[in-house]
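What follows is a single structure, written as structure tokens, with notes after it.
== chain A ==
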Amino acid sequence: MIRICGLHKRLGDFAVRGVSLTIAEKEYFVLLGPTGAGKTVLLECVAGLHPVDSGEVLINGQRATFLPPERRNLSYVPQDYVLFPHLSVFENIAFGLRLRRWRGADIERRVHEVAKMLGIDHLLARHPATLSGGEQQRTALARALVTGPTALLLDEPLSALDENTRVQIAAELRSLPEKFGTTVVHVCHSFEEALRVADRVAVIHQGKLVQIGTPDDIFMRPNCRFIAEFMRVKNILPVFSLETGESVARCSLDSSLTLDLPLKPLPDLPALLTVRPENVILEREPSSRVNSFRATVAEVSPLGSSVEIRVTTAGGVGIAALITRQVDKQLSLRPGEEVWVSLPQDALHLLPDRDLPEE
Partner candidate 1 sequence: MSRRKICTMLVVFAVVGLTLAGCGRRQAEPSATTAPARQGTAAALRVWIPCGLAGYMEAFSKALTGDGNSVFDVEYEIVNVWGLVEQLASADPKPDFIIMPGDLELKELDAKGQLSEKPVAWAYNQIAVLTPKANPAKLESFTDLAKATKVILSPPSTSTGYYAEQALKKAGLLEKVKKHLIVPETPAEMYRQLADGEAQAALAYAGCAFPAPTYEKGATSVKASNLPAQAPEDNKQRSVIVLGPVPEEYSTPFPACMAIPKDAPHPEWARQALANLLSDEAQADIALWMPKPARETELAKKRVGLHMYCGAGLRPPIEKLAKAFEEKHRNVRLNVSYAGSGCLLAQLTFAKRGDLYMPGEAFYLDQAKKRGFLVEEAQIAYFVPVILVAKGNPKGVKGLEDLLRPDVKVGIGEPEACAVGRVTKIILQRAGLWEKIEKRQQIRRALNVPELAYWVSLGSVDAAVVWQAQAKQFADKCDAVPVPSKYYDPVDISIGLLKFSKNPDMAQRFIQFVSSPEGKAVFREAGYALEPTGK
Partner candidate 2 sequence: MEQPVSTGAKDGQAPLPIGNLVFKLVTNLFLLLLLVLLGGVLGAMVFYVRWDEFVASILDPESLFALKLTAICVTASTALCLVVGIPVAYALSRQQVPLGIVVDTIIDLPLVLPQLIAGIALLMFFQTSLGVWIETHIMGFVYRTPGIVLAIFFPTVSLAVRSMKAAFDGVDRRYEQVARTLGCTETQAFWKVSLPLARTGLVAGTVLTWAYSLGAFGSILMFAGATRYKTTVVPIAIFLNMTTGKITAGLSLTIVLLALAVISLFAFKRLGGRATIA
């Protein structure tokens, strides 16, 4: 378990400003944020590579704020792995074990065991410079995991890989907590990558923690405009009025468009309604679905695997929908044509109209 309490750290242009969070044992935890958010600084503070300005770091309940990195038992894997070029793959992996004065035979056994688990046991005699990106990544992981660290700290582990390898490695990363019984803290800037691997995600922006939760929480239920935009919700609609009915809550976007929502505590106005474009349903004919209304197609943009269609309601509210190519073929919508739009209740999310959560 790693606990960070009110951590502050300035480092050149980067800063962490009062971040507090708790990472559970064997959890796959992702620190997500745009470039320059300070997530790497945070990770390196946890690793002990920088002294913190203020705040505390606790590892397994022990105060580790001022421990040097070598006494934290956390393994750090930087973005480009930094394998030691003067050592073979075997010696890279064995590095931590040699420092711990393991016996030669034990080192041999342990290195082979870990290498096998990561599928690099055939590379042990080679030198890092001769490895592919994926192989380097696996070697770096093996080197970090071999000592059985409390947590594995990964800085952008996938960004240097090509697309195919990335998917494969992501799956392997996901299995690390289970395979090796270790906590993983993973820094990345791509929410897709985060959603793919994370048990929980913390979004960092301008050195502050913006939202923390399961991938679903972050993805479907952003708590501010920044998260919604960062998650590419696309439909972030200002709410005109809100009222609580008997079984549903009613939310008007303008005088002509009112939507029903599940009955939940509602935020104060001003508020925003979000609906992810892939949850918007488009049909040629009216249907019995709730929250269904008529609109005009404004723009059709093919995006490869899907098609984005922008529609405008009678009251002038613009909504984006993401439909599959299959659906697009069936509907074959053209700009100017009329279309029926439905917004499923469980896809609707209300949040206060603010850029970032209050301090």
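In this section, a residue touches a chain if its C-beta (ideal position, glycine included) is under 8 Å from a C-beta of that chain, and two chains touch if they have at least 3 such contacts; residues count from 1.
If you want to know what made the cut, all candidates are chains of the complex that A comes from, given by their letters.
These numbers were taken from a predicted model, which means no experiment stands behind them.
**Student:** Check each candidate in turn (1 or 2) and state which touches chain A within the complex.
**Tutor:** By the stated definition of touch, the match is candidate 2.
**Student:** So in the complex, the part of chain A that touches candidate 2 is made up of which residues?
**Tutor:** Counting only chain A, the residues touching candidate 2 are 44, 47-49, 68-70, 72, 74-78, 82, 84-86, 95-96, 99-100, 143-144, 147, 153.
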